[in-house]
Structures are given as structure tokens and as C-alpha cells.
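Complex shown without one protein chain; remaining protein chains in place.
As written, the chain order gives the labels A and B, with residue 1 at the start of each chain.
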Amino acid sequence: MSRSIITLTTDFGLGSPYVAQMKGVILSINPAATVVDVTHAVPPQDVRQGALVLGDVTPRFPAGSIHIAVIDPGVGTERQIIGAEIAGHFYVAPDNGLLARLAADDPGRRQVALTNREYHLPEISATFHGRDIMAPVAAHLSLGTCLDDLGPPVQTLVPLPWPEVAADGNQISGSILTKDVFGNLITNIDASHVARLGRLDALTVHCGGRTIRGLVRTYGQRPAGSLVALFGSSGRLEIAVVNGNAATHLDAKTGDSVAVTLGAVGKPPE
Amino acid sequence: MSRSIITLTTDFGLGSPYVAQMKGVILSINPAATVVDVTHAVPPQDVRQGALVLGDVTPRFPAGSIHIAVIDPGVGTERQIIGAEIAGHFYVAPDNGLLARLAADDPGRRQVALTNREYHLPEISATFHGRDIMAPVAAHLSLGTCLDDLGPPVQTLVPLPWPEVAADGNQISGSILTKDVFGNLITNIDASHVARLGRLDALTVHCGGRTIRGLVRTYGQRPAGSLVALFGSSGRLEIAVVNGNAATHLDAKTGDSVAVTLGAVGKPPE
Partner (left out) sequence: MSRSIITLTTDFGLGSPYVAQMKGVILSINPAATVVDVTHAVPPQDVRQGALVLGDVTPRFPAGSIHIAVIDPGVGTERQIIGAEIAGHFYVAPDNGLLARLAADDPGRRQVALTNREYHLPEISATFHGRDIMAPVAAHLSLGTCLDDLGPPVQTLVPLPWPEVAADGNQISGSILTKDVFGNLITNIDASHVARLGRLDALTVHCGGRTIRGLVRTYGQRPAGSLVALFGSSGRLEIAVVNGNAATHLDAKTGDSVAVTLGAVGKPPE
């Protein structure tokens, strides 16, 4: 188990020098830490998108890695900051739902409130706890500090609202969770939801008033410009335009309905 | 004191492969260097913004770190390139004002002109001294080369024009230095300027034809959409819209006037 890797996921925006302030604080405490950017392009204050990225990316890192997430619309208010050990990884984040989905998958998780000032910077600003609390705590974790030394245990985490997938006869109803940088639309429907409906090429996907017959295995199976549906690299149903941008093509946005039906029959979403 | 950390601050733009050329040069000379991006989103040729970022970020790194700054509108002309030791850190930058504010705070600083070709790449292009001179010099510094070996001492640095803050009776007059990625407006007024006026909640901030009564401690104290003023994470007075963008909301830009007055009285800026 390697504790020397620290990752950063924030909504600071591309090019923000706030990220480097956190890296400076980390390297001042542990100059041997390997600091890796996950992304700083989470839309401002979008806790759900932050949780999605953390769930997709952090399990790819070695066990023992330490993951800081700063999507923190409540900075300076009474929200707690949490240190957690979940599925063999460490997380440092505000308690605002960011860690809820990861935590739900590990009944053996442990979490503490980061109240021990000994592991924070001497001066705490009111607006940048990522730099003043989360970065130094993560750096101390990377040096071997125990979670229990950072503050008292916390029993429950703030939950994260998440759109549910519904199954009704031969129809699976879900919605768009987010879009990626290619404009591919990522839904909350995964392979396990669809498995009961039958063969992939006999399915129809309904989204944004459009109908897509059959799922493809990869983009290259259709000519450029084709609207296709497929299971993407994180196992979620995606709607894409080959070499194009599905989000603009369908004028689709987070929360829009998506349905999967057997054959060409089935009621499209309202 | 660790000399293995080298940071990069440039105006090369997001995604520019020029940055990686510098990293390749550094790692070819010192494969064990830890290279950290500060930002590459300084607006092109904006020396003042570069100086602001260097002042906010570099002191967060461990003593002995080496900071390269390439905002260099005069590349290939007669401007000098400087190596400096300021407040326990090393800096490598063109002598165009980038280091002036940091240097002014350390009377014990030392600086040399980087004229010793032994520490440059064998071929020097006319347009990319960041890669051909600054990167190799920083890499050699990280291996322990002395500043004095890099070139002859320089007595004075090129100064950097900086907008002044004026106090007149119960009014403090300053201006907007820059905006951050959230659209928060950062001013040249800091807490020490305002301390003489009295309690923070009895102050009024004037900017862009708008009046903000009282300062908040953090964004979360007001509902989304509120226009607020506060001291940000670098100690400067900031004007912000909670979960919004103050720069677009006020149509404000660098150089615009900002005033702080006691109570609701006081003349707003012209």
C-alpha cells in the first residue's frame, strides 16, 4: 500500500492558480508526495458531478492513495470537513454529499471530522479550506498520520440526491447525468439495468425526441455524423454522435429523460 | 531546504505543448526534479498578472524551490534574463518587472544576469528562451549550481508599475487588479488599508455603480445571487456574486475604481 500519492479534484476552473497553492502546501509538508490532478473542471459547486468523477477515477489509483475533493459551496459555514477511509483509499472532502456514493458501497468504511488544528495551517482563511485544512491534512496522511488522530469519528455522511432508474415492463427509464468533453451524453442507466431486456441490437434508445435503433459496441462501427448509443468506458449508457457532439446535436442537458425499450415498440419518455 | 522542486508560471495558454518542451529540457538535465505547474493561463504578455500570481503562490512552496516565470513580451530583444534568490526561494525570469514586487520585500535578495552559456541549451532560438535558457538554468540550480556561476550580479531590477491605494478622510480608493476564474473581482485594497476605517459590517464598498453594505466573512453567509464584498484567501478585498460571476454581473474590468467608505456615506468613485 502506497500512501505517497495525493490526487486533486476541484471546481477551481482550468488554469486557476489556487490549485498550485494547495500543491505548495502539500509539498512543504511532504516534498516526496506525488500529486496528481484528477480534474479542476467540475462545474462550480456541482457536487453531483464531483461525486461522479471521484467514483469513476479514484478506484483506478493504487490502494492507499489519498484523494482531496474541493467542491465546497458551503466553505466557511458549519458544514464539516471529513477524512475517510473507503475501500482502501483515503478521502478528504467537505461533508456535502461528495463522498456519499463511494461510502455507500463500503460498509467497512471509517470517517472522522477534521477538527484537530494541529494538522491544519496555522492561519485558516474563511474562504479557502482546500488550502488551509484539506491540503495539509492530506499531506500528513501521506506521512503516515492515522485517521483517528485527525478528529473524532463521524457516524453518518450527508447523503447525495441521485436520479433513480425505473423499470416498467419492457421499458427502462433514466436520465442524463452529465456530458463529457466530446459532448457524449452520459446516463444513469448501466448494463445491469438493460440486461433483462434482451439482445443489445434489439433495443431502442429514446432521447431528446430522437430514436436510436440498436446499441453499438464502439464509435467506429458507424460513419461520422451517426447518432449512436453504447455502453461507455465507465459502464454507463452513452448517447454519442460519431466524430461529433451529441449534446449540441440533440440540444440535451443534465436531467433530460432517456428511455430504453425492447424493439421499436415502447413509449418514449414525455 | 529542498532544491528538487521547479514550478512553471507562463502565458503559453491552456493546452500549449510549449510547456512540455520546457519539462522535457528540465528532466533531461535532472530526471529527479519535481516539476509543478503554477498556471499557464496568465493573459498573454500581462506582466502584472504574472507578478500577482507569483506573489500569491510561490511562497506556499518549500524554501529552496525554484520558480520559472515566462511572461516575456521582449523575448529576443535586449531585455536581460535574471536568476534571483528572494526570501529563500529561487526565481528565473525575464527582467521586465515580474520579480519587482517579490524583490522589494526582501532587502537581502541576490540576483544575477543569466549570461553564462555553459548552462543554456547548445542552440538558442530567437523566440523561446523559456525552453532554451530558463528551463536548463533552473534544472542546473536544482542540481546545486550556485547562482554566482550563472552570470554577473545585477544591482537593480526593472520596476513594475502598480496602482496605488489612496486614503482620504473616511474613504479608501483603489482599483480592480484582476478577476479569478469564478469572476470574483480582486482589488489592490487589503485588510491593513481598511483597518483604520472601523468595523467591517459598518463599511460600504462602491464598484461599477453599485453599493455593497458591510463585508461578509465568507460567500456562504448570503443567499445565491447576492453581491458581496469580503477579504479573499490572499488577503485582498474581493467583490463577488454568491454562486455567480461578479465580473459579468457588474461588467467590470481590470483598472476599474473601487472605494471603501465608513457607513453609507462617502463619495463613490467617478
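Everything below uses one rule, namely that a contact is a pair of C-beta atoms (placed from the backbone, for glycine too) under 8 Å apart; a residue touches a chain by one contact, two chains touch by 3 or more.
Remember, it's a predicted structure, so these values are computed and weren't measured experimentally.
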Seminar exercise, completed: Of A:Arg117, A:Arg217 or A:Lys253, the residue touching the omitted chain is A:Arg217
Exercise. What residue numbers in subunit A mark contact with the hidden partner chain?
Worked result: 2, 4-5, 7, 14, 34, 36-41, 53, 56-62, 65, 180-182, 217-221, 230-233, 243
Exercise. Which positions on subunit B touch the chain that was left off?
Worked result: 12-18, 20-21, 23-25, 27-28, 31, 35, 44-45, 73-77, 125-128, 131-132
